[in-house]
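Right, I'll just put the structure down here and ask away after.
Just one protein chain is left out here, and the rest sit where they should.
Let's turn to chain A:
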């Protein structure tokens, strides 16, 4: 999937987000290039989730501009972003509980259907072909994430690990150009996390990925670039190696001059 002129897929410039008197984000800049994996890390309360919500269009920033393919993203509503090619997963998965796994993923693919309003209401015109294509895409996405056998189950009847794969399949079924992953490794075992890392690497061949993650092993393993937030500011950005060597990051995480550990349990970064 080649984008036209601009080299950056998504850029955020001078993004500031205030909730009443609290400044959650302060002049944050970020860029995401096609086919790269960008990790967003920082201690608890650093503003990762807020930035994530701004990038995915759930929140509108107080100040600053988020550009998509070089054009400032106007105040469009959330579903316009999906139409433009941005998909996300949620920390709480947010699967549709009363719909089958296949139905969930077909909703994710819905943006690719080409029939207009008439076919939508009447079931005539392209509707039949659209439905067949959506079902094929959804089935392929489920197979890709190894959960094809559960297509006709309700999400609530499946183990958490499987539900996470379904959520990923739903986000990817629409063939987005940018995939935003909110804590994809939370609740997964070490083995599953390793698998997830490979999967993200594979996905990044087709799309850019931004992930918020506490799990440092995963971040350092899969990310091309890492952005570190603290108190709503970007304190460091660069390759995983550069960030790990940055004394500002060490200070933010530990308050001392120790190098940040890359162990899975140290990522939660409680500030002392």
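Here, contacts are C-beta pairs under 8 Å (C-beta built on N, C-alpha and C of every residue); 3 or more make two chains touch, one makes a residue touch a chain; residues count from 1.
Note that in this section contacts and distances are computed from a predicted model.
Hidden chain, UniProt protein name from the list "Cytochrome c oxidase subunit 3", "Carrier domain-containing protein", "Branched-chain amino acid ABC transporter permease" or "Tat pathway signal protein": "Branched-chain amino acid ABC transporter permease".
Residue in contact with the omitted chain (choice from A:11, A:56 or A:163): A:56.
Among A:130, A:177, A:230 or A:246, the one in contact with the hidden chain is A:130. Of the candidate positions A:137, A:170 or A:199, contact with the unshown chain belongs to A:170. Across the entire complex, the residue among A:18, A:31 or A:111 in touch with the chain not shown is A:111. One chain is missing from the display, and on chain A it is touched by residues 56, 58, 77-79, 81-83, 87-88, 90, 94-99, 103, 106-108, 110-111, 113, 115, 120-124, 127-128, 130-131, 134, 170, 174.
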